[in-house]
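Removed from the display is one protein chain of the complex; every other protein chain stays in position.
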Amino acid sequence: MKVGIIGLGYWGPNLIRNFMGHPEVDKVYGCDLSDDRLNFIKSRFPSAELLKDYNEMLKKDISIVAIATPVDTHFKFAKMALDSGKHIWVEKPFTATSQEATELINLAEQKNLKIFVDHTFIYTGAVQKMRDLVDSGEIGDIKYFDSVRINLGLFQHDVNVIWDLAPHDLSIMHYLMPHEKVAAVSAHGIANYYDHENVAHLSVYFENNCFAHFHVNWTSPVKIRKMLVGGDKKMLVFDDMENFEKIKIYDAGVEISSKEKIHEALVQYRMGDMHSPKIQATEALSLGAAEFINAINENRDPKTSGKDGLEVVKILEASEKSIKNKGKLIELNTPELV
Amino acid sequence: MKVGIIGLGYWGPNLIRNFMGHPEVDKVYGCDLSDDRLNFIKSRFPSAELLKDYNEMLKKDISIVAIATPVDTHFKFAKMALDSGKHIWVEKPFTATSQEATELINLAEQKNLKIFVDHTFIYTGAVQKMRDLVDSGEIGDIKYFDSVRINLGLFQHDVNVIWDLAPHDLSIMHYLMPHEKVAAVSAHGIANYYDHENVAHLSVYFENNCFAHFHVNWTSPVKIRKMLVGGDKKMLVFDDMENFEKIKIYDAGVEISSKEKIHEALVQYRMGDMHSPKIQATEALSLGAAEFINAINENRDPKTSGKDGLEVVKILEASEKSIKNKGKLIELNTPELV
Amino acid sequence: MKVGIIGLGYWGPNLIRNFMGHPEVDKVYGCDLSDDRLNFIKSRFPSAELLKDYNEMLKKDISIVAIATPVDTHFKFAKMALDSGKHIWVEKPFTATSQEATELINLAEQKNLKIFVDHTFIYTGAVQKMRDLVDSGEIGDIKYFDSVRINLGLFQHDVNVIWDLAPHDLSIMHYLMPHEKVAAVSAHGIANYYDHENVAHLSVYFENNCFAHFHVNWTSPVKIRKMLVGGDKKMLVFDDMENFEKIKIYDAGVEISSKEKIHEALVQYRMGDMHSPKIQATEALSLGAAEFINAINENRDPKTSGKDGLEVVKILEASEKSIKNKGKLIELNTPELV
Partner (left out) sequence: MKVGIIGLGYWGPNLIRNFMGHPEVDKVYGCDLSDDRLNFIKSRFPSAELLKDYNEMLKKDISIVAIATPVDTHFKFAKMALDSGKHIWVEKPFTATSQEATELINLAEQKNLKIFVDHTFIYTGAVQKMRDLVDSGEIGDIKYFDSVRINLGLFQHDVNVIWDLAPHDLSIMHYLMPHEKVAAVSAHGIANYYDHENVAHLSVYFENNCFAHFHVNWTSPVKIRKMLVGGDKKMLVFDDMENFEKIKIYDAGVEISSKEKIHEALVQYRMGDMHSPKIQATEALSLGAAEFINAINENRDPKTSGKDGLEVVKILEASEKSIKNKGKLIELNTPELV
């Protein structure tokens, strides 16, 4: 199998290295407009074949095109690749609009091609363990989901901090609760320095009795990457800044004896043992590459398909409408007028 | 000086102990309807004089009445005390509505009596140090304020988690930025167990280029009490769960060279040294009692006056309207239709 | 039952409070030479009867004498109490020499009186949990025991930092491994400021294949109270500075396939899940008082008897000989020449 990669910036070398490391991949092509990047990649990966012309690459006998360019170009490059009969791997977020995402999904289905959206975190040992814990019923029904991803980070010139950071956490939420429907979204924040928000808070209402919140910030002096998942049986904390003990499961909960008469005596708290399971350490990107190649071979959708990418894009899109209107509630799945 | 305390529940003994410890206080009265509480207090504070009838206590030669009853009774007891010519100390939150707060403030002014709202945190060494750092200009203009106060806590039967936990953080925000006007408020959350929200997120928009957010939760498996204050010169973290090093000041910031052309090359990050100042360890409540007695003696408002209490109540009141309408933006200082 | 306490310094009020709180204790006497301390105790415990003359107190109808005076007076006061037919509670360390300890143990046995040595930590939820884990076989055989207890603390004028801080950790070690015989002791350290060492390291050799080490320091800028217990099945960490999760059990270990040919390939490491059990929060001193009263009623030795106190004193005594000779190995149970 041959793989072509367009966009050899920050993430490009990781894609090359991981595809090259897969036993079924015998050749990797790279494509970028910048001579500097091409030279740098050549020095690190002498066996890769590099081109400047994307059309040229699409003519090669490649099965997968991986798109690691700015988000507003994803649709164009993805459509060209699908039109050329290639399976596509697209960096997060999938597309700039849900309409683009839908169009790509439909096109791929018509041509029986597969779409992989690179929600890399899904392939980490920590998220796989979280999913296992939810699937096994140990956590119970999820009552709330809370995520914080803040640090002193690189401002993006084309999108705000939600589009930059929240896709990671939204994809994890969606992976843990694939069947829960998002009803509405509200986003608040501030753009202290230029047009795009550097601090933002995103609230997500579900159709059932669950609520999620995402705090993202490019201008925090401390780096925090922490998630709480409050189940009605147990509660879970995922702290990605820990070197060890990234996942902690608390045998904690609240029980209310009677809904009629709420007062202290009837609320019972339970705080028991804590358990921190061992986490697999295999590099997530390598597992992602393997999953996509398996999905293609087995003619099925990968774990992070275009449809999963669309769910994330729908929330991002709604958040944008909301934050520009100071938290106006944007319902999903229902057309709204701005 | 004599002090009378109504409400001898959880916080009452602390009030008795701290007022008794003040050199100008020679007698403390206590008042509660519960015989059990009165007996318990008698065993611990044999010198306190205890009564069941509040009217009886108001007839005593006391200067200060401290009100530590449920919030919906604050107004009634406070008005009676002011009418009897007593200065009042009121537990947080000051009142159940801004109208009640305004009425008490006006009444006290007419009678030249003082109101102390027990925003205890203001008198901690940590918050005093934060205020010093802001006043000295070391932090610069505050760009954002972020607070998290979550744990597995006691549900309140009469109010939601915002009314229970956020007054601490709102009073600190107001103390650090006394001159900044709050423009509007939006609150989101979920009530997983009964009528009142157990998870909530409160966004506060200011009239200037500043934004604040408050995350409160009674159903978190971990206890977090952390504040970020993002200044344009330095940034500050207050972590109240630390035994030492509660305050950390980061010489961190962002500079944008040009507002016209935003791209990576023009954004500069600065991350320099961190400094953790020594914090005074005197019990906050004892400093609060001293402040109130000084304010009375000097015929001035205390640091945490009725007006400060009102500012917090206005935000709480708006948050209630907002959260019941999924984050509807509620403007302050402007009458809105629900 | 009536209890008399001699020595009303730092720890005295805790003894009074906890004995008073025990349902079988109907009267507490206190004895101290200082009028200041007597007045302070009177104000806090109006029901206690206070005396300046120890002989006077011994004439009262008391069952237990608790001795909370400097260690070099323990023997004298303890012997007087036993001679008067009282059970004795002695603060740690039990005595200044092993000969004193032996004499008290023998005297108590002759008179069928009980000795309780106040190794308070034994009665904490954390140490009880550790003992359970060892007793159940979950940890396996203990291979090493490592303890660190350092902070910026109060210098003692009569003893060095080992005598001051290590009794806590030595008593825990002895409680976890009651049947292991200590073979020899070596201590190193430095006295930077005056005659007594402020930094010290104590190595303890056992007769079997186990080794223990204790690091104590009065001049550390940070406070650490941490213990490692390395079993051949699991390993345990007790971090007393944690508010929650004080005990962590690691499913970690080392297996060596062959003792003949040691090289990397034959050493296998196992690092699995971590588990942090819930810890009981009852005040240790109150459980200690209850244990002693039960032991007296049941005519048995308490969990922390004179014999346990003697084991700790033997190590302290040996450490003193060793540290003054730069770590000279001092064998226990065997007469040595200095």
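Just so it is clear, A, B and C label the chains in written order, and each chain counts residues from 1 on its own.
Note that a residue touches a chain if its C-beta (ideal position, glycine included) is under 8 Å from a C-beta of that chain, and two chains touch if they have at least 3 such contacts.
Note that this is a predicted model, so its numbers are computed, not measured.
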item: Among the chains presented, those that the missing one touches; value: A, B, C
item: Contact partner of the left-out chain, one of C:Lys2, C:Lys60, C:His188 or C:Lys307; value: C:His188
item: Full-complex contact with the absent chain, from B:Leu33, B:Leu154 or B:Met271; value: B:Met271
item: Interface residues of subunit C (partner: the chain not displayed); value: 143-144, 146, 152, 154-157, 184, 186, 188-190, 192-196, 198-199, 201, 203, 205, 209-211, 213, 215, 217-222, 228, 230, 232, 235-237, 250, 252, 254, 256, 259, 262-264, 267, 269, 271, 326-329
item: On subunit B, residues whose C-beta touches the chain left out of the figure; value: 244-245, 251, 271-278
item: Residues of subunit A (touch criterion as defined above) contacting the omitted chain; value: 46, 222-223, 241, 243-244
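The definition used in the following text is that only the chains that are shown with their structure count from here on.
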item: Innermost chain by mean C-alpha position; value: B
item: Centre-to-centre distance between subunit C and subunit B (centres being mean Cα positions), rounded to whole Å; value: 43
item: Centre-of-Cα separation between subunit B and subunit A, whole angstrom; value: 39
item: Chain centre separation in whole Å, for subunit C relative to subunit A (CA means); value: 53
item: Touching two or more other chains - residues of subunit C; value: 244
